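Complex shown without one protein chain; remaining protein chains in place.
Labels run A and B following the written order; every chain starts at residue 1.
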Amino acid sequence: MSLLELRSLSVTFSTPSGFVKAASDVAMSLEEHETLAIVGETGCGKSVIANAIMRLLPENASITGSVIYRGMDLLKLSEREMARIRGREISIIFQNPSAAFNPVHRILDQISEPLLIHLGISKHSAIDEAEGILCALGLNGAGRLYPFQLSGGMNQRAMIACSSILRPRLLIADEPTKGLDHGMVNAALELIRSVRDESGASLILITHDLDVALSSSDRIAVMYCGEIVEMGKTEDVLGDPAHPYTEALRESMPDRGFRPIPGNTPSMVSPPAGCRFHPRCAFKMNICSRERPPLNNSCERSVRCWRCI
Amino acid sequence: MNLARYVISLFVILSLNFAIPRAMPGDTMTNLLGEDVILDDTLVQEIRREMGLDLPLREQYLMYWKDIMHLNLGYSYHFHSPVLPLVLERMKWTLLISAPPLIVGAVLGTLLGALAGWRESMRSRLQTLIFLIIYSTPPYFLALMSLYIFGFQLGWVPMKGFYTTGSAGNIIHHIILPVVLMSLFSASRNYMIMRGSVIQERQMLYVLYARAKGLYDSQILFRHVFRNAALPIITLVALDFGFIFSGALFIEMVFSMRGMGNLIYSALLYRDYPVLQGSFLVITLMVITANVVADVIYGILDPRVRGR
Partner (left out) sequence: MSCNISAPKRSPRYIPGALIFLTFLLMAVLAPYIAPHDPWKRYEPYLGPSWIHPLGTNDMGNDILSEIIFGSRVSLSVGLGSAIISTLIGTIIGASAGYFRGWVDDMLMGITDIFLMIPQIPLVIVVAAFLKPSPIMITLIMGLLWWPSLARIVRSRVLQVREMAFVGAARVIGFSDRHIILTDVLPNTIHVIMPKFMLTVASAMIAEASLSFLGLGDPNAKSWGMIINFAFSRGGFLNGYWWWYMPPGICITLSVLSLVSMSLLLERDQVSEHVTS
């Protein structure tokens, strides 16, 4: 049994300007000890998926489908039951560590909080344990400071410590390297990988950066406009993209010459009919604008494209 | 930096107090003594000289400051008393009905406001409507209505005054209705501010992260959101202090209590300008003090300010 399985997960936000279909029919699964990367342009719904798994979406979101974690559907749990899973079984690392910490509490108090609320141990021993972890990360003394006194990179490490302090089985990292300067990127990734391996967790790694995905993930899911368009082993997918969007995404990376994908990102309120990528696709056929291609499974690779049927 | 701000404010307000009677239409001496004074001409000349009104403005200004330094706020011919002791004596009573409500109102208003801003429910909407109505009603009208109902119709509370016999129980019986009204009035203002502040605060990422750590609703509100949301309102509440205090003045008038409110009311009736100005000065001083206190509290609660 997989650790996590999403079955036709759809998320719709109701906003004053209409219904935003931020995720449509997303299906994927994650095994124990596996790392799955989710990549795609900004606004394609990566964070929405992450937050939907943890049920962190705001009230204007309506979610359908199911999120099966170790046999139970998280979407059916009560808020109390869900709270027991968050932070303990499933943890998340956000992309903006400085804003993710509460500005008026000390780092140490915030890192030890999961211990306090999930294990019910004394405040004193929780702080002790958190202090030990900070030391191991080379952040001695930083625990007594406030988030605004730390650099972005230090806050990032502190947040990774905080999210992994209870050795969760599933770690979600939502663009953990965004906003860090180049030297820090590898250090942060290294830290996440080591945390993953130490606690034997599975990892969902959301990123813009295909290199990051390539170096750190077993499998990859490529998202476009709320849909998964291609999924498979990372080397396979990035080495030999089957979907025109994956190909275009690869070509837009800086080391590949930085060629931007032609056309505009589509509206999520009224996405294009048929294949959502067809207005920007170089291989467009007649059927593409009429009918939505299914996610076609063939030997460990799924592709949503009429060319691959 | 902030200290300079308060000192400058104080200086400007005291100078304003000097300028007002001299800038207003009418005879400066009348403006300084009040219209309740009838003097014959020779006496007028004498007093005019004594008050230095024939000196150049610059010297009058220096004299004014000397008086302020000696805590001399002038003399009320109507009340036959120096202004400062008169004001302070009345202030005691006004503080009796406004200080407890300030605290009750702050606690009640921020708590209920935080809950209402955090989660919208049928109950919180009703609550907001009630506080909104209190917020929108002039305090004296609220006082009139409740005095009519609880004093006039039901006879539960006395119609006027601070006391008849002077025992503690008697005083409490007299002030209970004004105190409740003031508490509601002050709570309604804190409620609206806190509710808005929490609504804004709950969009923050740290709230989402707290939820992701496994805290549930009430824990997030009270461990994380409350303090952040309360920070801006500390300053706002201090600035609102003058307004709430003014509410107390009006409520006193309705209940015919011999506090500051009634002092101002009679001073107005007899155009007793020294008392009016003295009252204004003392109230302003209290507001400035409230702001200083708020600054200190803010500094304690917000590490970002403390760090500097």
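We take it that a residue touches a chain if its C-beta (ideal position, glycine included) is under 8 Å from a C-beta of that chain, and two chains touch if they have at least 3 such contacts.
Quick caveat, the model's predicted, so the values are computed rather than measured.
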Which residue of B:T42, B:S136 or B:T165 touches the chain not shown here: B:S136
One chain isn't shown here. Among B:I13, B:I47 or B:I171, which residue touches it? B:I13
For subunit B, which residues lie in contact with the unshown chain of the complex? 5, 8-9, 12-13, 16, 20-21, 24-26, 31, 132-133, 135-141, 144-145, 148, 152, 192, 196, 199-200, 203, 239, 242-243, 245-246, 249-250, 253-254, 264-265, 267-269, 271, 273, 276-277, 279-280, 283-284, 287-288, 291
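The rule is short, and it goes like this: only the chains that are shown with their structure count from here on.
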What whole-number Å value describes the gap between the mean CA coordinates of subunit A and subunit B? 53
Of all residues in subunit B, which touch subunit A in the complex? 204-206, 208-217, 219, 223-224, 227-228, 231, 301-304, 307
Listed in rising order, the residues of subunit A that touch subunit B in the complex are 51, 54, 56, 79-80, 83-88, 91-92, 94, 96, 99-106, 113-114, 117-118, 146, 148-149, 159, 162-163
